[in-house]
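The complex is shown incomplete by one protein chain, all other protein chains being positioned as in the whole.
First chain written, first letter: the chains are A, B and C, and each begins at residue 1.
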Amino acid sequence: MSETKGEFEPKIVVYACNWCTYAATDLAGTSRMSYPPNVRIIRVMCSGRIDPQFVLQAFADGADGVIVAGCHPPADCHYIEGNYKAYRRFELFRKLLETMGIEQERFRLEWISAAEASRWVQVVNEMVTQVKKLGPLKPNLEVRE
Amino acid sequence: MSSVLIVGGGVAGIQAALDLAEQGIDVYIVDKAPSVGGKMAYLDKTFPTLDCASCILAPKMAALLRYPNIKLIMNSEVQDVSGRAGNFKVKILKKPTYVDWSKCNGCGVCTEKCPTKVPNEYNMGLSQRRAIYIMFPQAVPKRAIIDAEHCMRLNPPPKAKEKAKGPLCGVCERNCPTKAIRYDQQPEILELNVSAVIVATGMELYDPRNLPELGYGKYQNVYTNLEFERLVSATGPTNGEIVRKSDGKHPKKIAWIQCVGSRDIRFNHYCSAYCCMAATKQAILAKEHLPEVQCTVYYMDIRAFGKGFNEFLERAKKEFGINYIRGKVVRIDEIPETKNLKIVYEDTAESYMKADEYDMVVLSVAITPNSKLPLPVELTKDGFIQLKDPYLDPVSTTVEGIFVVGAVAGAKDIPDSVTEASAAAARAALIAKRFSCPTPEVVK
Amino acid sequence: MTEEPRIGVYVCHCGFNIAGTVDVKKVAEFAKTLPNVVVAKDYVFMCSEPGQDLIKADIKAHNLNRVVVSACSPSLHEITFRTAVSEAGLNKYLLEMANIREHCSWVHHDKEKATEKAKEIVRMAVAKARHLEPLQELEVKAETSALVLGGGVAGMRAALELANYGFNVYLVEKAPTIGGKAALIGYVDPKTKGAEIVSKMFDRVKDCPRIQVLTNAELIQLSGFAGNYIAKVRLNPRYVNEKCTLCGECEEVCPIEVSNEYNFGLNKRKAIFLPFSNAYPPYYAIDYRVCVKCGECEKVCRFGAISLKEEPKVVDLKVGSIIIATGYDPYRPFKGEYGYGLHQNIMTLFQLERLLDPDSPTKGELIVGNKIPKSIAFIQCVGSRNTTPGAKEYCSRMCCTTAINSAVKIKEKYPDMNVYILYKDIMTYGSDETLYEEAGKKLVQFIKFEEKIPKVSITPEGLFIDVFEYTIQENLRIPVDAIVLSIGMLPPRDIEELIAVTRVSCGGEGFVREAHLKLAPVEAPTKGIFLAGCITGPKNILESIRMGSAAAAKAMSLLSKGKLTIEPMIAQVNEEKCSGCAICVGVCPYSAISIKKVNGDRIAYVEKALCMGCGTCNAACPSGAMQHLGFKDIQLLAQTRAVFGGEMNV
Partner (left out) sequence: MSEKPKVAWYWCASCGGCEESFVDLAERLLKVFEAVDIVFCPVAMDFKREDVEKLPDGSITVALINGGIRLKEHEEMVKLLRKKSKIVIAYGACSAWGGIPGLANLYNLDEALERKYLEVPTIENPKEVLPTKKIIVNIPEAKMKAELELPEPLPVLLPLDKVIDVDYYIPGCPPTPDVFWNALQALLSGNLPPKGAIVGASNRSLCDECSLNETKPEKVLVKEFKRPDKAKPEPNKCLLAQGFLCMGPVTRGGCTALCIKGNMPCTGCFGLLDGIVDYGGKAISYFGSILDYSPVEDKEIKKAFDSIPDWVGTIYKYSLASAKLSHKAGAKKPKRIKEVVEI
């Protein structure tokens, strides 16, 4: 979270697979699309590499939202079925978020293909709007005065 | 180490090049387009898995750049091939791009500044590009090229030329951060010696204007399937929004007409092999984009012969509610007020003529081989490159050392083309490496 | 980490592409404040010659051991800069890219915000760079040899390509002869006999000393990995050796008679038999599964060619790659499916193919029930496209063309015979369409059915087919003398064993799954294992042959250098931490991980040659022992923390 000129600018951490989503984020750039500057992208080779620990670390450090993104099931995954694994891990992860009182809108698991730059832009726009509405996450986590 | 020439940089040519280069063989890819990728680069998704074409193709295209022994000769055409297996002499016409590709880094500044807009071939003319352009965002190599015909500088309109004192425009030259623009670039002839040639020139789409009864080119809302592919593509002219040319509205009913130019004794006798599944795929994509749309496919036989195809067809019917009508379309009429289209067809189930109204029609057009090449190979009567003895000498043309793969050897889909490409790589490698059977020691 | 990181940060203007939106000077100044950053500079085009030289000079001048290039996407220039840093003597994996073009300057317009974001992107890259480690590409020796499983056309083709290329090839076939099913197809196209093609291929295999043909043989165990497999092959006894002259006396005295699978059960054969006249190797064989070892044949053989003492042998073969080409089984219609098994004039397409073969029991005459029928009907899609309860969902691809080809052949030979083809859709794709046209011209009658499948009635008056003709919407009752069931293809019966031994996997339809349906159709997901022919699904003979060549090309690409380079960004086990819990073993899509005993402890072992570097084992590893090099937990956590200015310390 960073506060400039009073308006809440959420920070959203994105974990993107190299072959589909990262390629889509590149394509959004080469196509000169425009989206809000609130996202920070971390590249991994496969969505199957993304460890729920990373997402937890991001939330604990002050992320207002997290996106985990990979290739469309069933067949886009460069590594056969990494996206399946990401799906299963993060479906379970949602249960943790729910119990811990974190709004479901703050976490998204998305499938974005290398061609779907516009989908990427749409996801960012939606996420930023939603998270802005929810407000910052960190103060909710700080109970000690 | 001897080398192999690959004519055509589509998915088949790319695959053959990668297989050969990995063995350490030098490879030249000649393509008339400014980027490799071929027809597959135009596709949004591929059947039957619906995986995105660029997700699976782009890494292969990029992989070409990782091999120092692959040379891409783009915007070029083979002019002559002589000699024989093991020692072919190849003459290649390298057409000017008017950009020094060793300097250009694909930054694209020129394409933003260029004042001249022309229809974009990559989007089937459904959007515009500039006179200096990069073929598509994932192009490999990613380099700019000037379309001389439309460039103000290279081909100024006569009136403007008269008025102007010096040379016109020059905007790209002024803005290019790497000083790569060369308005005076001339065509070049390259001469290569190669041991084997792989022809992978693929196909063109049959011009549906030859079937005037279908009204393509006359009625705005009649599309070819490749145009529809661009329309539905996230990288297409509308960013994937399916809208009618006539009024920009979402269609409510779309029809696909199969065998346009194929299986028709008037045009091409052969079956084009890709179109049944392509139409099924496109209908599913239409449903995914516009859940309310009604999709109907008019067919003669549904050819769901490949791996996963029939399962895909069943899914299209059951899960997506795509309607299939076995019927031969006789005529399409446009309704002038709505620009809707009335399809007149013979429903073979009931053996009489019927008519249905749609607001968009997609023609599944035949493919025709890109076989008019200055090569000493023979053609079949359908114009495909003749195979010598496909059982004993797979993918060989009638000339030893020249191999043929992909759709130019017969209509086929991507996996079959890719398989053939690897097969040709094996066969060309034998020649390139000059291994022969009888000498070596026997295995124990 | 042994040495303190010394990081150089290089911010590219990319002309105006970056500098137009991002204040690159400010970014470089900011980079200087980050931990371990020794030098930070900006330049107009980092990828250009002078830009690269700048980095190289700095590496030497400032003794840098990490480099961050803040420019475009790594997909574009990572290789460029890796090469540059390695030219300056730095391990090329000590480079990190910060993508401030595609991810920042090109998608944002507010200069201030874009600059702030670019700073953070650089901070993230520096954070990761602090934890980068030098990585080494590994080379392992690879055998330039292959084991080809299955001696059908696909397998033979692959073997021929590879042997001609210089590989040693073992062609392993379960049956006593190679040739596969193609040898049994009367005519594969109007002009070509199956037996002829196969026989010509035999000649080439024979002439190729690099191919060793092992018949009656099965792969029973496979260990190792790409480049270095050890294949255990069991050689079952043939009991007949090369002294056999094919005189056939043994066959006469043999008391055992079984159904002849080489004629698809049209006739019987003995326990000692020659599969077909031009079988290869060209000797008789004793079917070890049915032989009672009475010794009659041994007694009668004048050439000493038979020895019943032969025992099964197991050999270990060292090979670099495996090509699986074990083909398919024809669909087995159940008794009563379209009358199958209830009337001698109802046969399968494969049986018809045998009848039409000049080398058949009827010498190529279409004789059913002792006479030539006046009419014959083909029923398509038997066992395919969900026609009957036992049928598969897929289309078997070759049956329409094969049936039409046979129909044309029949019409050529018996122009007066009524030939019907009952079909759902005619699948003569591509240029096979001309055959369909030809059949029409020869007055083969095509009858279309849809959901309602034809019904076969066996009556005292003869055979009848009731069918609802779709195009005229009428019920027809067709009297016929013979019925041919155009049966589809099934995965081979022994596919389970194949899976167990080679660890390939199957798709929902039961055939072997390829690495990618579209772009890797002849590769199994496991490196070093390739696929040819119908083992991945129905195909025609030409397609199978081409797949044979294609699979060979893959083996050549992989092994031609005699060594394999292993990418270093793969999984690595910390043996000190691993407890052998085996969770990684199950998640690896490439079966690259196994559990080994190290000093009595269970430890996960990554077969480097098989690992493709997806990192899913790292995500799954509960103890953090498995790490994806280049994307280790600490590197990604450091990157995450750096978004918020935090650090990750070792």
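What we mean here is this: a residue touches a chain if its C-beta (ideal position, glycine included) is under 8 Å from a C-beta of that chain, and two chains touch if they have at least 3 such contacts.
Computed from a predicted model, the values in this text were never measured in an experiment.
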Among shown chains, those touching the left-out chain: A, C
In chain A, positions touching the absent partner: 51-53, 55-57, 59-60, 73-74, 81, 83-85, 87-93, 95-97, 99-102, 137, 140-141, 143-144
Residues of chain C (touch criterion as defined above) contacting the omitted chain: 576-583, 585-587, 594-595, 601-602, 616, 619-625, 633-634, 637
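Basically, only the chains that are shown with their structure count from here on.
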Whole-Å separation of chain centres (CA-atom averages), chain A against chain B: 35
Interchain centroid distance [CA atoms averaged], chain B/chain C, Å: 26
Chain C, residues touching no fewer than two other chains: 75-76, 516-517
Of all residues in chain A, the ones touching two or more other chains: 23, 30, 32, 75, 78
Chain A - residues contacting chain B, complex: 19-20, 23, 27, 30-32, 71-72, 74-76, 78, 113-119
Touch list for chain B against partner chain C, complex: 11, 15, 18-20, 22-24, 46, 48-49, 51, 56-57, 60, 62, 65-66, 105, 107-109, 142, 177-178, 263, 265, 269-273, 301-311, 314, 326, 348-351, 380, 382, 384, 390-392, 394-395, 410-412, 414-416, 418-427, 429-430, 433, 435-438, 440-444
Complex contact set, residues of chain A against chain C: 2, 11, 13, 18, 22-23, 25-26, 28-30, 32-37, 40-46, 48-51, 53-54, 57-58, 61-63, 75, 78-82, 85, 89
